[in-house]
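To keep things clear, I will list the structure first and then write my remarks on it.
Not every chain of the complex is shown here; the ones you see sit where they belong.
Labels run A, B and C following the written order; every chain starts at residue 1.
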Amino acid sequence: MKTPLLKLTGINKSFGPIDVLHDISLDVHAGEVLCLLGDNGAGKSTLIKILSGVHKPSSGLMELDNKPVSFEGPSEASEQGIATVHQFGGTFPLMSIGRSFFVGAEPTRRWGPFTIYDRARANGIAVKEMRELGITRIDDGDRLVGGLSGGERQALAIARAVHFGAKLLILDEPTAALGVKEAAHVLRIVLQARQKGIAVVFITHNVIHALTVGDHFAVLIRGAKAADFRKGEKSREEITDLMAGGEQMAELEAEIESYMVTGEGHPEPAKHAH
Amino acid sequence: DGAKIFVIGGKADDPFWSKVKKGADDAGQLVSAQGGSVTWLGPQNYDNLGPDAADLIRTALSQNPSAIVGPDWVPEAMDEAFKAVVDAKVPLIIYNAGGMEAAKTLGAMNYIGSDEYESGVAGGENFAKNGSKNVLCINSLPGAANTEARCKGLADGIAKHGGKASQLPLPSTSFGNPTAVAEAIKAALLKDETVDGVITISAGDGNSAANAVMQAGTVDKVKLGTFDMDETGLQRIKDGTQLFAIDQQPYLQGFLAVSLLNSYVNFGLDLPTKPVLTGPGIVDASNVEATLNGVAAGAR
Amino acid sequence: MGSLVRRPEIGSLIGLIVVFAFFSVFGGMNFLSAGGFASWLNVAAGLGIVALPVGLLMIAGHLDLSVGSVIPASSMTIAIVSGYYQAPILVGIAAALCLGMAVGFINGLVVVRTKVPSFVVTLATLFAVAGLTLGLSVILAGNTSVALKGGPVAKALLGQFVGGKFQVTIFWWIGAVLIVGLLLNFSRYGNWIFAMGGDSVSARNAGIPTERLTISLFVGSGLCSAFVGLSQALLYNSAQVAAGQSFIFNSIIAVVIGGVLLTGGYGSVVGIVLGTMTFAIVNQGIFYTGFDANWASLIIGVLLLVAVLMNNTFRNMALMYSPRSKKGAGK
């Protein structure tokens, strides 16, 4: 097996007295999608904030390409080719689409003695990359981000990360606000990135999305790694139970189905309500 | 122990009051040499002059003072506090504002100084003497008791000789911005061509006024005066581009008040001269040379 | 246990203790005497009555700069009505209070209707009211300062020194603190104010009458400013027109030292009170130290920074502190 692109060993993280992550060890390989699964509050976002340099781990070792690293801030992580879409934010409502796309990595051109921001190029690239994600309604890179719908904004953040994710692309619930078509585009993009040899960390609460893109799965329960397996090693039901924090979902689902029966006839009762 | 003297005055960064303070501090060196102390209490601003000063008097009184000096700027607001000082048998001198009148009614030992109003009157008379008929009093701090008194006195002084003076109150947005003050004065000069005299309530504004007169192209017609003075202004008097500055000899007000109280507390000495007047004096081309040295030392 | 230490106001309290200790050391017995206490309590009372509604407004996401001209306007109103025109003192008081509420109402209405930031709106009324005060005073009373003699009842209630040292406004301040404290912590309005400052769109969506609430808060701030103005006029038997910018800054400073977020959504009455006292002590304590007055501003600046730093550090520590050590992640 090749050496992992990113290797975590015994990572712990606490905020003041609150321990959020326990002794997490994890490998991320180039050309593979790692699905990070877990209940609300399990610590997924906290873990990827450590990968992307937002937080520093309280203890533990992080190795990139076999060399120990410690990021002083997000800019160091992005210099190493790690691009992240965080769960919230990441776009700036009062900025134009082009500017928001390139924030922190602006394209420039020479203008006489000056190096100036290349607005036309920024807008062009931003619009093109959004289109790649199936957002075809946006043709003007000067529009303000604030005027976009929730899903459109999410797509912008993802497009940005895909554009800059040289080595490792981290997506924290990227499909949460997206419509079925846009979500499918994101899954496609993730698989394309994988094909290009980029490592992807993908967080989702949607089992189908996870099963569609994941090569490798890690499940967090209450801040500890509860399971770590490869595609095909566990059934969908087992994965669902793990995502629910290790609890049996069968009972809850039975209850839901009992309510559903009160409705007047329905097609093919879905096995898992997630 | 020596005398513990409290001096109530204006803002410490006010050019006029910094000279009063210098006088008090210089006299204070003797006080400290005799084991006493001099403490200066001044408001942060002139927004609320009467009440703030009354609070300062009470603050001084709460510190077991041997003696207090203070100006009676707003009698209605401050007299109650001064009476408390006298009731507590603390020797009191009124200075700078209020006059012997106030000192008597309050039961203070003496009055030292000129008076803002009297200074204004002297300025008005001096304008009249030099032929000005229509004078603008530039008030960059309208509404404050001390600056209003200056402009009011000026108007009364010139009115005695048949001239007139009007006040140009500047909005608070201009305070502390010499350009805004200069441009306002220039505009007023352009608007009313009969104006033939300008006086400012502070030496700093005087520099702006000189500039405004220059910009308006009225150097020959408009005569310039200031309350108080600084080196730049005196230089103009010397060069002939400014007519005069009104001097209350603020240094002496602080110096004499503290010295007298110190001698009284320590040795029971008192002056029969009541009131002790330090002004108003007029500095013009005739006496500017002598004044310049004192100004350079921060005493005038 | 721990619930006291956990309160975020602990930060403001420690800031207050630091400056108090500083001046106790350098100001000596005089600072600690009744007169010394009166000296900063009197200042704190006037400032505090204004800082309370300004703090509420700030929690709700607004600012009110117009207090700086409502105070002198109300002073002049009572002085002209009851001093110059000799109307009964009650009429003067009513006129001054109505004036304050009217200015507050206009502020609130314009902010709500036009959506212009309250900073700009109240700035405009600051100038407008200052201009009106100056202009009308000169026209009506022919003077920029007017004397006022309150009757014995008015004096006793509003313009008296208790024990020759303590202004009665201190008691009014205590009353105001109780009312505003009740309002903020124990009434639904308190909830609304926090919600509006936290996210005004969500607050409106949650069914809060944000417009009415905003206007009420501005009226409250106008009312309190007018109260301070008229009580000063009664206390000092006179009123003067002046462009008072100091109350504007000072009230904001007191509120911010008290831990209220400038951006809204967070703050407490206890914090505002502690902030007001801290600011008053820093400002007045300096007179007890014997330091050269030339350095007063420097010392005020440094102490303000120290107080706020203490405040921030301890507030963060308090927010981090959790009553039982929570082992087990995800919590």
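Rule of thumb we're sticking to: a residue touches a chain if its C-beta (ideal position, glycine included) is under 8 Å from a C-beta of that chain, and two chains touch if they have at least 3 such contacts.
Source: prediction; values computed, not measured.
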{"item": "Stoichiometric formula of the complex, labels as displayed", "value": "A x2, B x1, C x2"}
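Keep this in mind: only the chains that are shown with their structure count from here on.
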{"item": "Intercentroid distance (Cα basis), subunit B paired with subunit A, Å", "value": "71"}
{"item": "Rounded Å distance, subunit B centre to subunit C centre (Cα mean)", "value": "32"}
{"item": "Separation of mean Cα positions, subunit C and subunit A [Å, integer]", "value": "48"}
{"item": "In subunit A, residues with contacts to at least two other chains", "value": "none"}
{"item": "Where subunit B touches two or more other chains, by residue", "value": "none"}
{"item": "Subunit B residues touching subunit C - in the complex, by the definition given at the top", "value": "12, 21, 25, 37, 39-42, 44-51, 54-56, 58-64, 74, 76-78, 80, 84, 141-145, 148, 169, 171-173, 175"}
{"item": "Subunit C residues touching subunit B - in the complex, by the definition given at the top", "value": "30, 33-36, 38-39, 42-43, 72, 127, 130-131, 134, 144-145, 147-148, 164-165, 232, 235-238, 240-247, 283-284, 287-288, 290, 292-294, 296"}
